[in-house]
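A single protein chain has been omitted from the complex, and every remaining protein chain is retained in its original position.
So, subunit A:
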Amino acid sequence: MKALEIYKLLPKTNCKKCGYPTCLAFAMKLAAGKADVELCPDLDPETKTLLGGATRPPIRLVKVGVGERSVTVGEEFVLFRHEKTFYHPPGIMVHISDTWPEEQVRTVAEDVRDSVVHRVGTDLMLDGIAIRNESGSPTQFAETVALVEACGDLPEVLIAADPAAHEAALAECGNFLPLIHAATDRNWRECAALAKRYGCPLAVRAGDVKTLTSLVRNCVGAGVPDLMLDIAPGSLREFIAAATRIRKAAIERTDPDLGYPIVFDTVPLGITDAALAAGVLKYAGIIVTEPLSPASMEAALTLRQNIYTDPQKPIQMTPGIYPVNEPGRDAPVLLSVNFSLTYFTLLGYLEASRIPCHLFVVDTEGLSVLTAVAGGKLTESLVAASIKQFSLNEKVDHRQLIIPGYAAPLSGKIEDETGWKVLVGPRDAAELAGYLEKEWRT
């Protein structure tokens, strides 16, 4: 619905009780899917229902857990990340069985709590624990949950078919908003009642859309608004196909009952890495996985970080002089651009070569060498100004500048403008080490 159509249905009193200065401002927020219709205290229930369906985000925002480590997923707007950012990275929950010995449960939970991957100034972590009721015993399930609770305030997924097991476990952790997994056509009444009592999010699970949507309607009707969808995939392929269809139906609002985050239990499929990657790439909100090796954890968290970056804002490096391998005053100076991809590629090869050098990054507004040269963003005057700005002449004793191979057409102009001797380096970063070994002389 457009903002003006929504506005016509609002009280037009500009009472500000919704937190916005005017009813029109509120209408515009609603139209953008950025506000909740419930904020208006004066709307009749009928209008609320009408507006709610049309204005709420296409995928409901759902939170699992409490506090610092809680995970919030949903509220996505597109099918492809080049159209607009993916906003809420999926929560990766590591599976624990209630048949495991205490020590194993504790080790896995502590590992999830403490493992950190440092990348590009960010700490990446796994998100929580999924506890599975494989023992068949509600008591044992509750005991395992208590054990995990004792390890810290990690978000939890409670996986059990038996509502009695959920009831026992929720007595331990219900106030910490675990995800209850899962309501099916057999047990949804009991599961929904428990989710309502504790205010927890609830997953509904069915292998076909018809059952899934009727479960959604039943659970919403029973007073549980925070739902997630489990499409019970029999294979990884079924997951990708079904998740893609559901995401598309949700963002196009063709089926409002599918407008919830997807939960993907990869454990029954038995192919951890592929399933984890597929979940990250293809629309999972919560992913349950086997415990991960350090290598898989690093790669999976890095993939998630990559996919959930803003495609419209390439990560740019701050211009300046970056020392690589502890360079001295006679080390070579390599001119480069502030496109982060160029920087990381260069850095990788240079660090591997162990050759000390200065990486001299100038501001091409995040463009690569080729595009910056073609688009006139990398020019002799920019190079001259940057040499002055970063006092390059005070950093080194020589006056030689190695420029990227793709910037070769600028070599003469840069020499004239800066007075520095210009050497044309290779076009491919992979060849830099060989080039420096052969060509660099002060």
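What we mean here is this: contacts are C-beta pairs under 8 Å (C-beta built on N, C-alpha and C of every residue); 3 or more make two chains touch, one makes a residue touch a chain; residues count from 1.
Keep in mind that, in the parts below, contacts and distances are computed from a predicted model.
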Name of the absent chain as recorded in UniProt (options "TldD-like protein", "Xanthine dehydrogenase family protein molybdopterin-binding subunit", "Formyltransferase/hydrolase complex Fhc subunit A" or "Acetyl-CoA synthase"): "Acetyl-CoA synthase"
Candidate in contact with the missing chain, chosen from A:Gln140, A:Ser214 or A:Gln305: A:Gln305
Residue among A:Ala146, A:Ala171 or A:Ala352 touching the omitted chain: A:Ala352
Residues in subunit A touching the chain absent from view: 79-82, 119-120, 207-209, 231, 234-238, 240-242, 244-246, 248-249, 269, 271, 273-274, 277-278, 281-282, 293-296, 298-300, 302-303, 305-307, 309, 311, 314, 340-341, 344-345, 348-349, 351-352, 368, 370-371, 428, 430-431, 434, 438
